[in-house]
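Partial view: only certain chains, each at its native spot in the assembly.
Note that the chains are named A and B in the order they appear, and that numbering of residues resets to 1 at the start of each chain.
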């Protein structure tokens, strides 16, 4: 099986979620992260002293899926998360040996 | 000069000043966290700018003799105002500067009320300009009409104990005009924009309720039976409106919410403002119950008509202010000629006139000012600035620092 991990812009979470739902994806896990990359951070000023913040708020989306569906999920995320502006983020793919549904103990495909 | 009256009015001045920070947090809890500081700033800044304007010209334009329409500059700078005569039938029993200070606090909070409608998208520079112009060209004249013995509505016998027209209707209509000029927030109403931290709203509610005693009971300008009556009616209306708002809310949406309780209380406080010293506690109960229901229902209108009154300023202050100002014609005590007091409908007529005049004048002038400022400085932030949030784009600050890890480095 595969784990699709995507780093996207926070306001794109809903679009990505809907795109995945449309593909029939039944579940996913998201979390707030801070990104560093080409997209610059910002500057803050306190009592005349300036500070630079290098990190940019991002959201990480993780979806475990069957090998067959992985490519489609990657495409769906890329299309849904794209704004064509720097900082749109990345999607990467890793291999998952197995997955278990805690509630039932089902494994692999049935656990999704 | 009476020391007891002076003590109460000075205490009331402090209480009313405290309402503006209270309002800032009442609103602040309802915006998204990226816009919290901007909301606080828009309100605190009013304490700075209006205070200075009031000393220079604001008070004079509101309470200087002038004409029935507006005061003059005879009290500009508040020079030797100590023995000035403001034209009241019975002379004030407090120092002139105590009266000046008390009225100033009303001038500060009135435009601050507007910021709830324009939340999340108002450009700070534009707000600064609008705030100053509006205070001089709208607030002072309307205050003169109603609060100054020289004002035409005052002379007509229209009643407004603590600012139903001058404060709430005035700010409410300006808020409506302003959002028509600047438009909706990006994503509204499709995208959900829930309150980011209601505890701020609740602490603001506590401060507002607390300060409102100065606002209403202080308007008796003395420590007397009228002040005590205004105190009780204020609390009673706030309480009754909280209960009626929660009741309809429970019926309509199945839950009695914390934000609903807070909103209902404020609605009741708004509605009782023009009536406080003129009605008895049972009438205040009725006024509060009615206001709670009407204001709750009014909150649903923006979705129907599609205007983004972000924090429901129109539903609470415009609707609540009108409700109170008109109901005063019904519930005013015998001595003040209310309908149930057997005074017939004449007071009702005067109240309607005051409401109408305020809506028309404030509506028109606010619209002109908003347009001028929008075309010049701009009243709305750029789309990117709205997306990144007003705190960063307008003030280069964050309300809540990024994670504990040192993600910053000092530059300048």
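We take it that a contact is a pair of C-beta atoms (placed from the backbone, for glycine too) under 8 Å apart; a residue touches a chain by one contact, two chains touch by 3 or more.
In this text the structure is predicted, and so the values were computed from the model without any measurement.
Only one copy of each distinct protein chain is drawn here, although the full complex in this structure file has the stoichiometry A x3, B x3.
Methods note: only the chains that are shown with their structure count from here on.
Per-chain CA centroids place chain A at a distance of 45 Å from chain B.
Against chain B, the residues of chain A that register as touching in their complex are 11, 14, 34, 42-46, 48-55, 57. On the side of chain B, the complex with chain A involves touching residues 191, 387-388, 392, 396-398, 402-403, 407-412.
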